[in-house]
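For this view, one protein chain was removed and the others were kept in their places.
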Amino acid sequence: MSDTIIIKEKPLTYSAAQAARDMSGTATPAGEKGSRVSEGPSGSKPEKTLSRRNIILYGTLIVVALYYLLPLYVMVVTSMKGMPEIRLGNIFAPPMEVTFEPWVKAWSEACTGLNCDGLSRGFLNSVQILVPSVILSIIIASVNGYALANWKFKGGELFFTILIVGAFIPYQVMIYPIVIMLREIGLYGSLTGLVIVHTIFGMPILTLLFRNYFASMPEELFKAARVDGAGFWQIYFRIMLPMSLPIFVVAIILQVTGIWNDFLFGVIFTKPDLYPMTVQLNNIVNSTQGVIEYNVNMAATILTGLVPLSVYFVSGKLFVRGIAAGAVKG
Amino acid sequence: MAVTARPARWHRNLSAKIAAIPMIATALVVFVGGTAWTVLYSFTNSKLLPRQKFVGLDQYERLWGSAKWIISIQNLAIYGAFSLVFALVVGFLLAALLDQKIRFEDTFRTIFLYPFALSFIVTGLAWQWILNPDFGVQAVVRGMGFESFTFDPLYNPDIVIYGVLIAGLWHETGLIMCLMLAGLRGIDEDIWKAARVDGIPVWKTYLFIVIPMMRGIFVTAVVLIASGIIKVYDLIVAQTGGGPGISSEVPAKYVYDAMFLSQNLGQGFAASTMMLLSVIIVVVPWAYLEFGGKARRV
């Protein structure tokens, strides 16, 4: 599925959009059309940057973009104001007096009702959950996808189908049996247990991603390696891995954002002192004791969103592929 | 020349089979086994711990007699219907706008999509703040002189789910737009040329030619949105906590509360089985239409 979601760059030739623009007689002044006809096929259409059509088009886009940016803007300005200013002022107004104290407080002092060491604890927990989960899930899924694509074995397709169908089952249906299983092996409430859960629920989409990628590589390459005497692992490490860097990046982006943003598994499968950042954040903001410090809350919210946001802005188009694939996740 | 018999099959592709063990275990133990276990225990009166004391459909009767569950289902229906329609329409319109060969296309796309990188917790908290009646939009408009202006969805039980909807749409529309844009870019340019030669207006070309051609993308988008709707949990927890009262409860939260807060496992199992049932009702017809007799080509 992910492969259908590559945003193609527009070729410089006559494009659909150009055609659409040329066709939009309603938005193009009649005079412009007429002049174009008289110029004949060799003349290029004169571009009026301030045509009515462009004003409507860009106007709409800018208004929508402002709507999308608004929450981020409000979060940032709120987090830089002092509480008195928040109580008196307008949430859309820029801070009169910029302060970074809420950020410091959110990071190291904010209370969750259980402890008062801020988000830093959640951040460290999230990192400790994230790194092994991403590595383990990608190793398992890539080897599995490779086995499914290249070393077809009896039952492989059946189990893969179950896996993909399973991705549509609501997590709630499978949560309690997993709690019991983890409890039986003594991992319930531990980071290891949560890593296993992330690996399990990341498996359908990652396996699909890798299987389709490896299946799209030329089959003859695999055959040639077999004639050369390379076995399962030699082909994986020496032929397939060096050729599949892009898909690994996509998988990493997908898993990093997905696992970092997880709330449900974190709250169910860990204990309060091991809660990941999202759970910690929710507990800070939605804990009802004391005076609500909106500026600290917003600073904490931004801090939590910072990791996936940086991944997003750095990786650009690969991110689109990654999340598009991830969105298929049950 | 000597004839040899086929050797034992089990060790052929042995490495591949070993590599597939996690998949096989997950598929059988967690997905099949776990689901079967939950469905089975939804017929018991398990409370704090799962018990094999079967009580028939008691849990389901209690479930459907519970106001909290009925509200959860209503909320899910409202949220689902609006979210589906708005995400598809807005997503497609934005994609069509971006497909006009505009400048700064990448910038606009980056802006429309960034909310999707954020977690539902962050999304919910941000919108909780903006919709805060004392400081947010309502306060700002009142401050401009419209004293009677009221916009407090998160504090009004009748419209709280629409307040959640605003945040949900903000989060997901960018993804749908990206899908639609990919779909639009996949349309052969000759189609546009042919429509132009035939003198068909642009809006008609979109409506009667382009959208039908993008059927696959729309199906994908619907499946994406639908599977997102049933999962809605974090957003509610962060933005409203199910309140005011129980007016913004959703099934996923009902299940969590029953299992982990009120020690009512049987209710949790029954509610999650209903969630499974609703997914089956949506997914099975789709899979049947999509894959028909060739179900093996997943």
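For reference, chains read A and B in written order, and residue numbers begin at 1 within each chain.
Rule of thumb we're sticking to: contacts are C-beta pairs under 8 Å (C-beta built on N, C-alpha and C of every residue); 3 or more make two chains touch, one makes a residue touch a chain.
The rule we apply is simple: contacts and distances are computed from a predicted model.
Per UniProt, the protein behind the absent chain is "Carbohydrate ABC transporter ATP-binding protein, CUT1 family"; the candidates were "ABC transmembrane type-2 domain-containing protein", "Carbohydrate ABC transporter ATP-binding protein, CUT1 family", "CARDB protein" or "Cysteine-rich domain-containing protein".
Partner chains of the missing chain, restricted to those shown and counted over the full complex, are A, B. Screening A:83, A:230 or A:306 against the full complex identifies A:230 as the residue touching the chain left out. Touch with the chain that is not drawn comes from one residue among A:139, A:243, A:292 or A:314, which is A:243. For subunit B, the list of residues touching the undisplayed chain reads 1-4, 6-7, 12. Hidden from this view is one chain, which touches subunit A at 218, 220-221, 223-230, 234, 238-239, 242-243.
The rule is short, and it goes like this: only the chains that are shown with their structure count from here on.
In the complex of the two chains, the subunit B residues touching subunit A come out as 9, 12-13, 15-17, 19-20, 22-24, 26-35, 37-39, 41, 50, 94, 97-102, 108-123, 125-130, 132, 135-136, 139-140, 143, 170, 174-175, 178-179, 181-182, 184-187, 189, 191-193, 195-196, 201-202, 205, 216-217, 220, 223-224, 227-228, 230-231, 233-234, 237-238, 241, 251-252, 255-256, 259-260, 265, 268-269, 271-273, 275-276, 279, 283, 295-296, 298. Contact residues of subunit A toward subunit B in the complex are 1, 4-8, 10, 13-26, 57-58, 60-61, 64-65, 67-72, 74-75, 78, 86-87, 90-92, 140, 143-144, 146-148, 151-157, 159-166, 168-178, 180-181, 199-200, 203, 207, 231-233, 257, 260-264, 268, 278, 281-282, 285-286, 294, 297-298, 301, 304-305, 308-309, 311-313, 316, 319-320, 323-324, 327-328, 330.
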